[in-house]
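Before I ask anything, here is the structure I am working with.
Only one protein chain is missing; all other protein chains are in place.
Coming up: chain A.
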Amino acid sequence: MLFFSYFKDLVGREVTVELKNDLAIRGTLHSVDQYLNIKLENTRVVDQDKYPHMLSVRNCFIRGSVVRYVQLPPDGVDVDLLHDATRREARGG
C-alpha cells in the first residue's frame, strides 16, 4: 500500500505515466486507487507524432497493470520520507 499512499499525496500534481506499450502521457494526477489505476486530467501525449490519435484525449483512465513508470515532479519526492516508508514496508510493518 506504500505506493498507493504515496501517489495519493501527489494528486493535483503534474506527472508523466509511461505505459508498457511505450506510450507516455503527461497530465494532472486526478486520482489513484488501490490497484494503482491512474486517472489523469489535462493530458497530452509526450510523443505526439507517434500517437496522433491521442491528441483529442484530455482526460483518461489508465489501468494500473499496464503502467511501466510514473515520472514524478522532483519536489514531490521526499527522499527521507520514502526511505522510512520503504524500510517500514520491508519489515512488514
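Side notes on the structure shown:
Definition applied: contacts are C-beta pairs under 8 Å (C-beta built on N, C-alpha and C of every residue); 3 or more make two chains touch, one makes a residue touch a chain; residues count from 1.
The rule is simple: contacts and distances are computed from a predicted model.
Taking the options "Trafficking protein particle complex subunit 12", "Chloride conductance regulatory protein ICln", "Coatomer subunit zeta" or "Methyltransferase small domain-containing protein" in turn, only "Chloride conductance regulatory protein ICln" matches the UniProt protein name of the chain that is not displayed.
Hidden from this view is one chain, which touches chain A at 19, 21, 23, 33, 35, 37, 39, 43, 52-66.
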